[in-house]
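All protein chains but one are shown in place.
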Amino acid sequence: MGTTVKLELKNLYDDFRDPATIKALSALIHEEAAKLDRDIRIMEVCGGHTHTIMKYGLKQLMPQKIRFIHGPGCPVCIMPKERIDHAYILAMQEDVILVTLGDMIKVPGSHGSLQDARSRGADVRFVYSPLDTIKIARENPDNRVVFFAIGFETTTPMTAAMIARAEKLELKNLLVHVNHVTVPEVMRELIDSRDEHIDSYNNRIDAFIGPSHVSVIAGAKIYEEFPQKYGRPVVVSGFEPVDVMEGVLMLVRQFVQNRCELEIQYRRSVTMDGNVAAQKQIGRYFEKRPLFKWRGLGNIPDSALKLRDEYAHIDAEVIYGDILPIEEIEDHKLCICGDILRGMAEPTECQVFGTACTPQKPLGSCMVSSEGACAAYYKYGDLLK
Amino acid sequence: MTKTITLAHGNGGAENQALIHEIFWKHLGNEILDRGEDAALLPTLTNPAMTTDSFTVSPLIFPGGDIGKLSICGTCNDLAMMGAKPKYLSLSVIVEEGFEARKLERIVRSMKKELSTNDAQIVSGDTKVVPKGTVDGLFINTTGIGEVQAPGIGVHNIQEGDAIIVSRDIGRHGATIFVSREGLEMQSSLQSDCASLWPQVASLLDTGIRPHALRDATRGGLAAVLNEWAAANELCIEVEEGAIPVSEEVRGICEMLGFEPTALANEGAFVMALDPKDVPMALEILEAFPGCESAALIGTVTQSHPGRVVLQSEWGTRRFLELPTGELLPRIC
Partner (left out) sequence: MCLSIPSKVVKIDKEKATAVVDTMGVQREVGIDFVEDEVKVGDYVLIHIGFAMNIISEEDALASIETYKEILALMDEEERRQAILDGDNCEAGT
């Protein structure tokens, strides 16, 4: 043929949401799944994928043999209460302006959420971008502006870029409280943990839909160990409904053909190596913490970042070390988020789902952010059964 | 009249009179208001309807309108939604000390224009000036009285089998306000849909169409109206997601910020439940109004999930459309 079609911005949205394509992929998945002799349980790790599955009703397009397990890929949901308390305590400091991204505002800690802190007089600002923090710091030279940084590998480089720009401008009043976490370690923990509390040996995860915007930064290579060492195929999928459907199809085909590989569905944005410039920025400012507690999952080694020692002067955990408590706080007794995150239970099986635990007053991590499995179920109301 | 409004302008004395005459009466004056009595004497109304609304929008001036336009539209539209022609309004204004007089006059001029569109009058008013910091610039309350032209329009008249129409594309006002707020630096050509709805309702009624229910989709957006209607009657409203009209620009904002268009406020769009046989005529009438070319049939009233709203996607999946909750924040992570 050889006609050079020009790509329009609209195509990047519409063509990956096309109803006919979604239906066709569903038919193909049904066709392939019929050849399977067993059920397959696929974990979509990332909250964004959970959101797509629930919002577009993709579960209703799957054959019975394919089940989704909703993973812990929601950096707000997995934030331990004690660290949310850090944000609250910092916000309540007289001279501090606490800045963070949208969803953090509503997350409840022991004293309340940042929204509560704001109504009690704290200066809390939510921003769309860490770059806006620079503006706030420049406009308020007499205040200490603390950026409460959250997010996976997708978001970490932006915090790094903010620090770089602040350095260049010689800003003296910008501090960072780092809560960046990484994805492969928690995936590994779910299927191979030494922590008997996690009970990973009873996990039922057969394959992963790999977080893809994470891979835009870190590269798809970060998932290599899952097919190679753990026998779990991984397909790195985009976030539009067509992407997720094609990703599931690719996984089902692997099972039918007895393959176990790492594949990229999201070819237009994901490569094996990722964005090297972004990785360099991350490496310049951050290093791994030996341990980090994930709400509902316990301590996971090498799963989070902290500022390197030479940046202790902008590390809020160091500067405010004497007022930030480190005791761990237990989750609510009736909360079964840990089980939900490992695929051992569905939100609807939780005693307090939708009653004592709702998005307005969440008890556990899965309900806390709109990306969490429980919140997604609550919002989109499972109409299937 | 001085350049800024001072506390003296609320004193009931000379400065107050200056404020009333030189800014309010100058633009809004009419036979009843000009009498300057403590209360307005109104002629007998056969089927009166009354409504009240307060306006605290920020920013005060936004693409497509301002708080003045909104304060008239909002109240007149509530009357229109009951099939009542807006006639007499009261206007209460609370101004923050230091407010620019010119800005206030601009806002009052917007009110005048909108009153004219509704063929309604301000017949009673009140002005207060409060110290700096006690209100955010300007708060307005309008109370409106109208005359019902077509009785029987109301939420409890919705029946199984009714068709649901939306008068134009949704989400414009909410999206515009969000973009106009400080701290979210974006540029777009988006404008609020803020508009008076009585002309459209009058046109529908003139052809003999009797809608079962009308409601403007203000705070809470389309999702709120549909859920309220479904809950009030223990009926189900089934909506074709693909039929809901949304403009490209609103889609763009929603993509960027993670909103659903159905949760965003509208100030010039309404929802109508009516007999299906009236749908083609109703659409034809609405489409003739500027801005409403996108009027669309979006759903039907059924019994399938009483009290709920169901969205049917274009690829055959279904989900519930819930009432929006919480403060509207960008979904980031």
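Brief remarks follow.
Should a chain be cited, it is by its letter among A and B, assigned in written order, with residues numbered from 1 in that chain.
Operating definition for what follows: a contact is a pair of C-beta atoms (placed from the backbone, for glycine too) under 8 Å apart; a residue touches a chain by one contact, two chains touch by 3 or more.
Quantities reported herein were computed from a predicted structural model and do not represent experimental measurements.
For the chain that does not appear, the touching partners among the shown chains are A, B. Between the chain not shown and the residues A:A33, A:C46, A:A220 or A:L262, the one that touches is A:C46. Interface note for the absent chain: among A:K229, A:R268 or A:H313, the touching residue is A:R268. Contact with the undisplayed chain is limited, among A:I89, A:M104, A:A161 or A:I205, to A:A161.
Interface residues of subunit B with the unshown chain, by the touch rule above, are 179, 185-190, 248-249, 251-253, 255-256, 258, 331-333.
Contact between subunit A and the absent chain runs through residues 5, 7, 9-13, 15-16, 18, 20-21, 24-25, 27-28, 45-49, 73, 75, 101, 128-132, 151-152, 154-155, 157-158, 161, 164, 183, 211-214, 216-217, 239, 242, 246, 267-269, 275, 277-278, 281.
Just so it is clear, only the chains that are shown with their structure count from here on.
Of all the residues in subunit A, the ones that touch subunit B in their complex are 13, 19-20, 22-23, 26, 47, 54-58, 60-61, 74-76, 101-106, 115, 125-128, 132, 150-151, 155, 241, 359-360, 369-371, 379-381, 383.
Remark: subunit B residues 183-184, 242, 255, 257, 308, 310, 313-320, 322, 325-327, 329-333 touch subunit A in the complex.
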